[in-house]
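Dropping a structure here in structure tokens format, bear with me for questions.
With one protein chain withheld, the remaining protein chains of the complex are depicted in position.
Going in written order, the chains are labelled A, B and C, and every chain counts its residues from 1.
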Amino acid sequence: MNLNRKLRMGMVGGGRGAFIGSVHRMAAALDGQIELTAGCFSADAEKSRLSGADLRLDPARVYGTYQEMAKREAALPAGQRIDFVSIVTRNNTHVAIAKAFLEAGFNVICDKPVAFNLAEARKLKAIVQKSGKVFALTHNYTGYPMVKEAREWVRAGKLGQLLKVVVEYPQGYAITAIAGGEGKIANWRMDPSIAGISNCMADIGTHATNLARFITGLEIEELCADLNTFIPGRLLDDDGTCLLRFKGGARGLLFASQISSGDENNLNIRVWGTQGSLQWHQENPDELIWKAVNEPHQIHRRGNSYLAPITQKYSRTPFGHPEAFIEAFANVYRAAADAIADVQSGKPLPKNPEYPTIDAGLEGMAFIESVVKSSKAGAKWVKFPRL
Amino acid sequence: MNLNRKLRMGMVGGGRGAFIGSVHRMAAALDGQIELTAGCFSADAEKSRLSGADLRLDPARVYGTYQEMAKREAALPAGQRIDFVSIVTRNNTHVAIAKAFLEAGFNVICDKPVAFNLAEARKLKAIVQKSGKVFALTHNYTGYPMVKEAREWVRAGKLGQLLKVVVEYPQGYAITAIAGGEGKIANWRMDPSIAGISNCMADIGTHATNLARFITGLEIEELCADLNTFIPGRLLDDDGTCLLRFKGGARGLLFASQISSGDENNLNIRVWGTQGSLQWHQENPDELIWKAVNEPHQIHRRGNSYLAPITQKYSRTPFGHPEAFIEAFANVYRAAADAIADVQSGKPLPKNPEYPTIDAGLEGMAFIESVVKSSKAGAKWVKFPRL
Amino acid sequence: MNLNRKLRMGMVGGGRGAFIGSVHRMAAALDGQIELTAGCFSADAEKSRLSGADLRLDPARVYGTYQEMAKREAALPAGQRIDFVSIVTRNNTHVAIAKAFLEAGFNVICDKPVAFNLAEARKLKAIVQKSGKVFALTHNYTGYPMVKEAREWVRAGKLGQLLKVVVEYPQGYAITAIAGGEGKIANWRMDPSIAGISNCMADIGTHATNLARFITGLEIEELCADLNTFIPGRLLDDDGTCLLRFKGGARGLLFASQISSGDENNLNIRVWGTQGSLQWHQENPDELIWKAVNEPHQIHRRGNSYLAPITQKYSRTPFGHPEAFIEAFANVYRAAADAIADVQSGKPLPKNPEYPTIDAGLEGMAFIESVVKSSKAGAKWVKFPRL
Partner (left out) sequence: MNLNRKLRMGMVGGGRGAFIGSVHRMAAALDGQIELTAGCFSADAEKSRLSGADLRLDPARVYGTYQEMAKREAALPAGQRIDFVSIVTRNNTHVAIAKAFLEAGFNVICDKPVAFNLAEARKLKAIVQKSGKVFALTHNYTGYPMVKEAREWVRAGKLGQLLKVVVEYPQGYAITAIAGGEGKIANWRMDPSIAGISNCMADIGTHATNLARFITGLEIEELCADLNTFIPGRLLDDDGTCLLRFKGGARGLLFASQISSGDENNLNIRVWGTQGSLQWHQENPDELIWKAVNEPHQIHRRGNSYLAPITQKYSRTPFGHPEAFIEAFANVYRAAADAIADVQSGKPLPKNPEYPTIDAGLEGMAFIESVVKSSKAGAKWVKFPRL
């Protein structure tokens, strides 16, 4: 990071008990380049205050509303005010908060899905473009070094022409809801007024499609989705499967589920080409598998000198000293922080940012709307929208 | 096997260089209960003769045509003639050969797919029923002990209500055809006049659907299939994906491929229910995995005393002494041999045979016709036929 | 096998309920080149008779004593009498039986350990050499194709200079003896009058050292062993560990155990050289792992065209159609059968037999005597005897 000081981070959301907020904070802290300086940790002002105290923040920098935070931070001297804000609230609030901070002159790192629907996301894109600020979306799985390696393989033509992509994301935690045992984390995701038109596909299906897009570069041309709601009484999907046709002729398959009992966070992807295939599993993230006909299978492992420079750049420990979820998340922060430091120093935005951008956000929203549309029509094929 | 002598086996097909014929012979030989006694190993009489000599058969029992074989074997005294015939020829000849032997009074073990099309298969079923003989179809993957264990789990309700089935069968050998390098084994499978309307789905898709049916007992209600032909110049599918809706509400997904570079014979299945899930991989067949929310994952291994009696019955070696493909294949022969021995002793056919029957053959043909119909209509949903 | 008829096998031992006898019979039957023709299946004549009936043998070829069998088989015409005998009795009887059959003009396949002690084994070697017959010892783990591949790697110098060998063989079945629950299979192995001076090291330690010797070609120069008897009341070892120094400077480590609760038959070996290392696990036998610094790990899999010719020769099914314990065992029979067919046709014995010979037997006995000697001396270093 080209800056002779730490970046100052603000956070909106992520109060006591919130899982993803604490992940964002660890990811930001890991490299010692970012310090949490301000926050509005809850829509409940008292909870925000208590959370700020937990985090040992100056009480003067802990706010009761995000609007107040944007305004008062913007009024601070340049040497004190935050450099960027992390937004880790619920889906339906992302756009309004991002808008407030972008328009107040702040860079933004935002959790996914980016918006409540595609129309909102399109509006946000215009705001981002106008702002000239960094807008990074935490599709954190793209931060894994071996996911970057996979992308480099495809880019270098190692797989030949791509033929087939299978990406799957089974989780099983929601199955306990059948017996009434599900935790609160899942509850708001099942509420259409907060989560939007999809639960499972919005929450994890978007990670799966983003991962496939990141590694292969392929664009979906049309899809056919069969979404299911297995937990009685729910309004949104908790499982679904999707056939994909990509531009250029490759075919694909995506499934995501929250009722796959015994699966934890079992995101994985396989890509086959004319010259060979790759395979990556999120729960074993330091390995990338290469398989080709008439060759021994290969296991490429993070930390080795045979990996691409970009893979090595986003690696922190030597081979055999495993890295995992938090380090991958921190890589999104690292890439965004590099860009934010540049912007704060008056340098231009990166041309090919290593962090996911608002465009990934639009693709995710288009995916959600397409799979829901297809499924509601009885699992018919629908064209993927132009973005 | 309740018989104080070995069963005498005849074989049609399986001449020099044929892979599956030699597997059938090893499977038949393994338990020392069956001896190969006669054969018509090729449509080419000279090749048949040479193959018989390789196998050290009495030349008088090696025939130039299957018709001659059926006729002359039937004319031998009861103490000499074969007890059953194994049919290991190409798809389009199974029904005629089976008919000839059944009507000549012989039991039949037949390779899959059972027929050239569903109509043929229905006719064969009538012949089988009229014959009162054993007709066993070598859906050999159901012979694996841990596949039987999986079925027992489902039957016992261990998984609760079934929600989702994912069965996949990627192979990669055909990818070499892109560079002209594919072996002859694949060639006739690509010829519609021999293989019928499908290559990949007929050859291995039927194994996948049979495996799902065997373990879960679920019947397909409708399906939506997207078949592909990636190898230029081919007339039949070499890859395909299929969404499944089962009677009773469970959903499924099946894919099969011959162009998945680096995959060998990677059949595997996952079944999720409300109480837990199972997972089985053909390339690691002695293990059956159990996963459920809030429980350690479990690996159940062949040869242990905690397994179901039927699993133990079809096991030959103690735990840790792995069994594999040939032993599983031999289990189909073992089950069929038990029934044949009974029939030859005047006892009735088994009510719940452990070998796959003509009904599995009809289901396979219905699957082939359904996926082709769906795919040709642009991957539309089609109802699975009544059988 | 260069013979226009099947080989006729006799068996000594392996009556009802014996595990290893049935494995030998399956291994012999698999390729359709050997037929079981005669036997003395138990020292109990009635049990021998019943076992022969189970196996559907001609009662005239089922004998009450091995002496009678050797004598009467030798008196049969050449076209009827057995070509070889399989000896699957307890350790202390191997030499006497082998002697009887070798001196009666028969080839021998014998279970391991070859003898009750090294002195006996040396005498047997003289008898074998004098006989001009095949004597094959069923160190069956050398029959695995990927074990042969490992040996080819070492021979070809792929690993460079060998530095270190770790071979381990934990089993856990005997732990139940603590609660009195052990099966009979283990009982005679614990009786010094039958098993000799060692239980665990004799039964499985010899497999481990044979495997290391087979793959690496290294000869032990000296060793230091710490044997244990954890099950109360036992006279022989049920666990042990051994440091090895090989001629030429490589170092090694061997451990074997019957009280490693939860391990099944977990034989595995790792060999490191200056250029790279190999790893093979008996419970996953179709894979051979290659690891070297600054290279992706590789998994070599049976059935592929990149393997050595000898590996492919001892393979029966294509890649992805797993082979396992019985097929490996059958490979010892296949190699021995090839040699027996030659001997029976008047051809010479093979110069470099692919089956383990009496020399492997002597090495095994020397290993047993050395580890016991070392351990009794308080785990001191002892020189390995010259053989």
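The criterion applied here is as follows: a residue touches a chain if its C-beta (ideal position, glycine included) is under 8 Å from a C-beta of that chain, and two chains touch if they have at least 3 such contacts.
Please read all numbers here as calculations on a predicted model, not as lab measurements.
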| item | value |
| --- | --- |
| Hidden partner chain, touching residue among B:25, B:270, B:301 or B:316 | B:301 |
| Hidden partner chain, touching residue among A:16, A:234, A:316 or A:373 | A:316 |
| Residues from chain B at the interface with the omitted partner, ascending | 290, 294-301, 304-306 |
| Contact footprint on chain A, counting only the chain that is left out | 4-6, 19, 22-23, 25-26, 29-33, 35-36, 53, 55-56, 171, 263-266, 282-286, 301, 303, 316-327 |
| Touching residues on chain C - with respect to the absent chain | 163-164, 166, 168, 170, 172-173, 175-176, 178, 224, 226, 228, 230, 239, 241, 243, 245, 251, 253, 255, 257, 259-263, 272-277, 290-295, 297, 378-381 |
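The criterion applied here is as follows: only the chains that are shown with their structure count from here on.
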| item | value |
| --- | --- |
| Chain at maximum distance from chain B, centres defined as averaged CA atoms | A |
| Equivalent interface positions on chain A and chain B, same or different at half | same |
| Whole-Å gap separating chain B and chain C, where each centre is the average of the chain's CA atoms | 35 |
| Separation of mean Cα positions, chain C and chain A [Å, integer] | 56 |
| Chain A and chain B: spacing of chain centres that average the CA atoms, whole Å | 44 |
| Sites on chain B at which at least two other chains make contact | 263 |
